[in-house]
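Submitted below is the structure of interest, expressed as structure tokens.
A single protein chain has been removed from this complex, and every other one stays in its place.
Note that the chains take the letters A and B in the order they are written out, and that residue 1 is the start of every chain.
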Amino acid sequence: MNFPFWQAGDGFFGLLFILTKTLFTLTTLSAFGAGVFLALGEKNPLFDSHSGYREFMKKFTGFVLFVVTVLGTVSYSALWIIYILTAPATLSTIVHEFVWVWILQGFAYLLEVGSLFVLYSTFNKVHKENHVDLAWSFAILSLITLIISNATLSFQQTPGHWLNTLKFEDAWFNASYLASLSVRILVSVQTGGILALLVISTLDKGKLKTEVASHAASFVIYPFILLPFATLWFLATIDPGMVDYLAAGFSGVEEGNLSVLTRFVFLAVFSAVSVFIFTLLGAVLNADGFKRSMGFWLVILAFTAAGSTEFVRTLLGNPYAIAGYMYNNGIKINDADQFSEGFLAKAKWTVIKEVTDENILAAGKELYMYQFSGATVSGGYNSLFSLAKAATNVQETLDLINQIKWGSESNLYAAYVPSFLGNDSEANALASYVAWKNGVFEPTPEQIAYLKKFETAPAGLVQ
Amino acid sequence: MSDLQNDQNSKSDAPTGVLGWLGERYQIQGLIDYLAKKEVPSYRHSFWYYMGGLSLLFFMVQIVTGILLLFYYTPGKEAYSSVKFIVEKVEFGWLIRSIHSYAANLMVFFVFVHMFSVIFMKAYRRPRELTYITGFILLALSMGMGFSGYLLPWDELAFFATKIGMNITESVPLIGPIMAGMLKGGPEVGFDTISRFFALHVWGIPLLMIGVLGAHMFFLQVQGISEPDGFKALPVEKQKRVKFFPTFMYDDFLIWLIALNGLIVLAVFFPWGLGPEANVMAPTPEGIHPEWYFMAMFQILKILPNIGPLESEHIGNIIFGLTGAILALIPFWGNNRERLVSYFTIAVLAGLIIFSILAYHAVGSI
Partner (left out) sequence: MSELQNDPIDNIKRRKFLTYSLRTLAGVWAAALFYPIVKYLAPHNKEVAVEVSEVNLGVKELVPGGSESFAFGAKPAILFKTKDGELKAVSAVCTHLGCTVVHKDDLSKSPIPSGYSGPGFFCNCHLGVYDENGKNVGGPPPAPLPPFKVTVAENGDVTVSKS
């Protein structure tokens, strides 16, 4: 495991992370859909006969160029920075496993951007047939990027045989690969349509707008028919435990007992249905009224749908970064037995190696930082603090920690948080720290002073 | 190319189906034609035209969820336990009640936004005086709905907020004590008060509201939406208009969709809570305060001094009464005082915001 450089456990960074991830997902996905739209759009006879239409196509190509290059690279680099800072171990494992994939993906992306740039700059300059071919090549290159990135993403959810063989091809052709790819392609077509609708919302009302809007809307509407089936297929391929976890969240809906996961599933469904209605009523039936503000709201709805789906996907993977292989705090399952005998002594980067009465809070904080803070990137909903909220003293907090200990049979939270690794005195230290943070434990001044030292000048405390 | 700009659809044939059946018997087509002829100006600020529609949406949500809540709610001694039963035992009761509570607040909010936008766009001018006044009455009634509904769950906050409200009512000279007595139904706020507020909340005020709302919408349909000076000053070719039916109505509907999404997100992610049951004898808990739309009044009452024979509540009553009356009568100030109307409204708005912030600060929420 590596040291997480940055504690991303609190709500703001969690939200930022999800927003960045959503922006990135949407921009990468949109490229293929937009490419298909461009290629088909140039085939439309209007392209030759109507100058307003050609103008629209050029405007749209420029917009896609902006999205794919600017938004794509900005969100991509932001995501890398967040990843490097918060989950270096996960990143290193995935990069290690997929180093060729990464290079290939980068190469495909460069080609994709290049072809798009050529497409944009050769408007009205090359023969029409060639231009359509250019549009197709952009679409195909985007599809290749999509196929490659899908491999790394679906691998994290269902590593399957790879856990035993550690072979590259087992990682690539993992169980959820095809299902996940089909979902992505459908959504990709939809995002392409939504980008087109955003540009269409800036057009003046008239017959052209009506015509193009309903064309773009079909990109959004038709995939909705297949999307439920693709989603069911995807659910059938992932770990049944995750599906149970999802179903369990719904069992309490009637009584208002909703898990965070369930709330976001609701949000995803509501906003997806709203995208459908918006497209149908706004762009198809009433294209004249489809103004800039409507385009804006459509994008917001689509972003909400994609963002909440992304969040659900992340939560479903919890508490693993790679299912069954590595917890999202960067600890590999193979090392768990070893760590459970004494975490602080075995882990490389720890300042405190042994728990004493004086350093109990500091040791607790260190255990928390390594094992739990990085694991609840997503806003702290399932953070240890909220799980332990009901405890009224250190003993009750300790009971909870023993319950989530590695190897515990009664762990109710195995699907939410990584198991605790450490010996009894470490469990006690963590319990004291959590109980103190939750306001049910009164430490001595020495303990607090030691914690202050640990927080401000940890180097001096190295044992 | 010229036929491209011409997007006028040829008039459709007579409708078939249900609409046709009705059309044969009633003058439906006339109504549709009338609505189709109406136009709404489309420009930078036409955004504000949707505020009234949003208020209407939340009013309809209130009626539906209110009727649903009535299936289980019992006024009187069992008020608290029946609300508890709704949110804890009844399937989706938590959802219905959450939506009712949030939509109530959103309705009041959008009615406020609607009123201020109407004033600033000078839509109250002749001949729309009555539209404005009915709108003002609707605002007062909405606040009355909020106030009467707040007590019904009979939790701690509800009880004390009502108690404060009743004391203010009582301090109105002459009619105050009589009115407060009629509302309370006893010497103190108690179970009898719940029954009376209940009657007002589910029948009295809603009936009035539906009537006034009908008049308000009738006036609007007859006179059309007002076009502000800035729009009229545009050269004719730049004055864009959209058809009320179907364009504006579709847009309205889509905005409702967004609003409903927001409402459901609020209800699902932050379900409305239920405090501990009110105890008439217990001391008032710390940080007690009314709903946000009464916060400014709440704060003003706290800081007003006693002047001579007048107690602070009396002064407060004078201030609130005068402000309300002046606001309500804006259309009759006269054409040459429109600037003054704007200044006065800005002052009221600023006062509301500042005193609300102060009030939240005082109870420790900010």
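In this section, a residue touches a chain if its C-beta (ideal position, glycine included) is under 8 Å from a C-beta of that chain, and two chains touch if they have at least 3 such contacts.
Note that this is a predicted model, so its numbers are computed, not measured.
Asks: So which of A:Phe276, A:Trp297 or A:Tyr433 would be touching the chain we can't see?
Replies: Answering carefully, the residue with contact to the hidden chain is A:Phe276.
Asks: Out of A:Asp133, A:Glu211 or A:Asp399, point to the residue that touches the absent chain in the complete complex.
Replies: Touching the chain that is not displayed is residue A:Glu211.
Asks: Could you tell me which of B:Val40, B:Leu54, B:Leu68 or B:Val83 touches the chain that is not displayed?
Replies: The missing chain is touched by B:Leu68.
Asks: Hey, which of B:Ile96, B:Leu213, B:Val265 or B:Ala359 is the one touching the hidden chain?
Replies: Looking across B:Ile96, B:Leu213, B:Val265 or B:Ala359, the contact with the absent chain belongs to B:Ile96.
Asks: Residue by residue, what part of subunit B touches the chain that was omitted?
Replies: So the residues of subunit B touching the missing chain come out as 1, 3-4, 68, 71-72, 85, 89-93, 95-96.
Asks: By the contact definition given up top, give the residues of subunit A that touch the hidden chain.
Replies: 45-46, 49-50, 207-208, 211, 214, 218, 221, 225, 254, 273, 276-277, 280, 284-285
As a convention for this text, only the chains that are shown with their structure count from here on.
Asks: Over in the complex, which subunit B residues touch subunit A? Could you list them?
Replies: 1, 3-7, 42, 47, 87-89, 91-95, 242, 246-248, 250-251, 253-255, 257-258, 261, 264-265, 268-269, 271
Asks: Where on subunit A is subunit B touching in the complex?
Replies: Going by the criterion above, the answer is residues 50, 52, 205-208, 210, 253-256, 258, 263, 266-267, 270-271, 274, 277-278, 281-282, 285-286, 288-289, 291, 293-294, 297, 301.
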